[in-house]
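Note sheet for the following structure.
In this view, the complex is presented without one of its protein chains, the others remaining in place.
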């Protein structure tokens, strides 16, 4: 049973609404940072410097087998690091085993600024005029993938590669092209016509890219 | 007479352009509308109501063979209709012959609000969690494709279909997925690994989707 | 009586607050789309493709007497079509009987991009320098009314006219000039001085434009 | 010597201007302030603190007859005070003789925050639901007119009134309702139907509000 | 005990969430103004014109001893004047006794447009290139402090000075430099190295600027 007083509930809801209303007026946030929702009926959250610190990259590095066995993306975005909410910035840490690829994808809400920390990466993006830009990056290089365009990274070499990507949004979003197109059940006729191919090829691609039922 | 050196002029113009490239003022335009560049040394352009009128949809309808033979998109965006610059809105007119598809694509800068004027369309989009939303639309229906997500339209029926799409940007941008991925020369290894398929399939798709050299 | 558990309520409110907080950080939404508020204590709303579909234009066409008897505006904005929230686009369908006018008005939050579907319309807008731009549009024509300026449409001809207007906002807003000025009780002296006229004329206009008490 | 053809230069400049018209960078300016265009072929403008200072309010006060004879608006916006470009703020100084009105108008790009410095003002605005909000303000009072809504100020009393209005845009824009509607040549039939009145009344209002030919 | 009906609570929360969701989609608010949170289970707040009126400047003037004894800032921002929420504008009233200073500070979210109402002020700001701009302002002068830069105002003269500052944000924010740097407990070594001075000077400044424990 809800045992809190009626007026307390009113006050709590009003306080929440005011807090939120203040977040939306001007395009950016209207305070220093966005405090996570205080617990109803409990004392206000005590925000400390730990709220602004994120340690999962460190943890990942310590517990990751080396050389890595799979392509791994560790995200530091507002979903896992709430202090980023309203600050318009986030990171990804990318770990590529030899010969692994980060498949063609887009980010809807941000450009990607990739810094290669170790190893080497072959990267590319396609502009809306259909021109492909490719580059071979070595450790220390930076490359920018413009906002919303299809791009990929590929570790062609024999050694692992690690990279950091910065985004100008706390929630850049990712649309994985192979999975979106061939892994979601889009009608075979649509795909065959779109890719100017036959049903057999479409079904082969779908079989490879459709995630198994859980 | 202009007596300045050629290279000085180049430097001055480049400096001006760079200075401006960093300029945005308020987020929106700071006047009623954006006047196209007046001609150098000529009297200022005389803006009339024709500047705000666009007649290519009408022209297209009158001269288009019926039933249509190809999938056609006629755009009313700021590239062809300069008055839209700064007004954050544009239209596409879409004409689908029977059995034709508008292949999976994204718009980087706007959601698409599609109105079916005649015929019927099977449409779909995929959200970033990999869920496919499909719908069969008839004349009079409206459907919204959220910003940045992969979507398609398909005229499954025996008759032509026409539709209008509104966008919340004067330059929504389009990334055609099959053409971007298989029609731009991305390395076969990247594509084979990304689509979890063999080189033969990649080459077959590239052959179908790569535009012929001009 | 509220029979839900205290901790369930806490979780529900926290979830709501987090969902909303994520909507406001960056200028645009930070997800694919905005899900309507899940019901308290019930399973999360099951979003289907119907959520992205709007059928009131179709319904209106089927049940509207023809020829139409009144000037009719059917809106497809976020108030009636919640999926538009955060997508920055909306539609109006306008139906004009012969000799009917859509009175001078402004939209505070968007330009209007009008497409004439059938019939003909005389349209106009006034820029902030006091210059009137008028145009006669026929079926197939497009016209843009710049953001925030006073504009009108008028069906001068003997036949009905239908048009669609796209807006670069999910909630463009409308300020109807005659109703705002003469139908809201503004003091007679203010209006007489503003319109440089006499009290009798003001009172006559107010009588015509003030809505009857409900 | 510049040896390029005149028409080539025209084309180059036009191309640059069109390219730039589409350029916005980040939503706000990307520097401390926007420097006015340096003169071609001259040394860069020497920006001093005078660039950030505006003295026309002071000048107006010194040379204005008192009591004032007309309603006067002195603007401190980016057109007359270029340092405001990109700073999203501006002022108006308003001087009302006794019994004078600032007629119903809207600002497309900003709310207005009015501070009454001396005298008293009757003010009002109408929301989009058609509700009128009126207030009598005395010296020292502040009132906010929300963005884009029709509003007016009226000095009902026997003494002059002065006020300052702040706007959250360097170029808020003004649409004067009586002048826009009755002073620009909109067709009599459109106005008669819109205001539900007769041609005679329309012509009388037009005669009063149409500026004399220059 | 919460005695409201389960379905009422659902409706109230859903209404609140919808109200808020509408605030965040487009960069600006999507309504005329933001209504403060209606009380849960009570009739909707009756918004009157008093909601848009702010009288604390008037009250301050009436009750302030004259000449003033301290530097005083009275704010009219959205924290104390909720109608400003979403309207992107606010005011400060500044009262300077003779020889008083408003110490170096920044506003994170807005430029400041200062109008000197009475007396005179010496003002200055520093751009990011380290150039100081100073000006002596007299009553009637306006000065703009660009967004985010360090600035101060100083009343050098024998008489009090009053000024009004407009901001292009309803919540401009203030970072007081002396208090932030020397009044918050930053490590002595950090401060000594940053200011290229000795521990004794740092401790002296900290002693002067650290607020006493409450």
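Think of it as A, B, C, D and E in the order they're written, each chain with its own count starting at 1.
Criterion: contacts are C-beta pairs under 8 Å (C-beta built on N, C-alpha and C of every residue); 3 or more make two chains touch, one makes a residue touch a chain.
It should be emphasised that the depicted structure is a prediction, and the values quoted were computed from it without experimental measurement.
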Contacts of the hidden chain among displayed chains: A, B, D, E
Selected residue (touches chain absent from view) among E:74, E:138 or E:175: E:175
Identified contact with the non-displayed chain, of E:68, E:104 or E:160: E:104
Contact residue for the chain not shown (choose from A:96, A:143, A:182 or A:195): A:143
Contact set of subunit E toward the excluded chain (per top definition): 27, 99-101, 103-104, 106, 108-109, 122, 124, 126, 128, 130-132, 134, 147-150, 152, 154, 156, 173-187, 189-190, 193-197, 201, 204-205, 208-209, 211
Where the missing chain touches subunit D, by residue: 1-6, 8-9, 12-13, 15-17, 19-28, 30-32, 34, 36-37, 39-41, 78, 85, 171
Touch list for subunit B against the chain that is not drawn: 1-4, 6, 9-10, 12-14, 16-31, 34-35, 37-38, 40-41, 78, 85-86, 88, 109, 169-171, 173
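Following the convention adopted for this analysis, only the chains that are shown with their structure count from here on.
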Third chains touching both subunit E and subunit C: A, D
Turning angle required so that subunit B lies on subunit D, C-alpha fit (0 to 180°, nearest 5): 120
Closest chain to global C-alpha mean, per-chain Cα centroids: C
Separation of subunit A from subunit B, taking each centre as the mean of its C-alpha atoms, in whole Å: 26
Subunit A and subunit C: spacing of chain centres that average the CA atoms, whole Å: 36
Distance from the mean Cα position of subunit D to that of subunit A, given in whole angstrom: 44
Touching two or more other chains - residue numbers and ranges from subunit E: 2-4, 13, 20, 23-24, 27-28, 32, 87-88, 169
Arrangement of touching chains [line / ring / star / complete / other]: other
Interchain contacts (touch definition) - all pairs: A-B, A-C, A-E, B-C, B-D, C-D, C-E, D-E
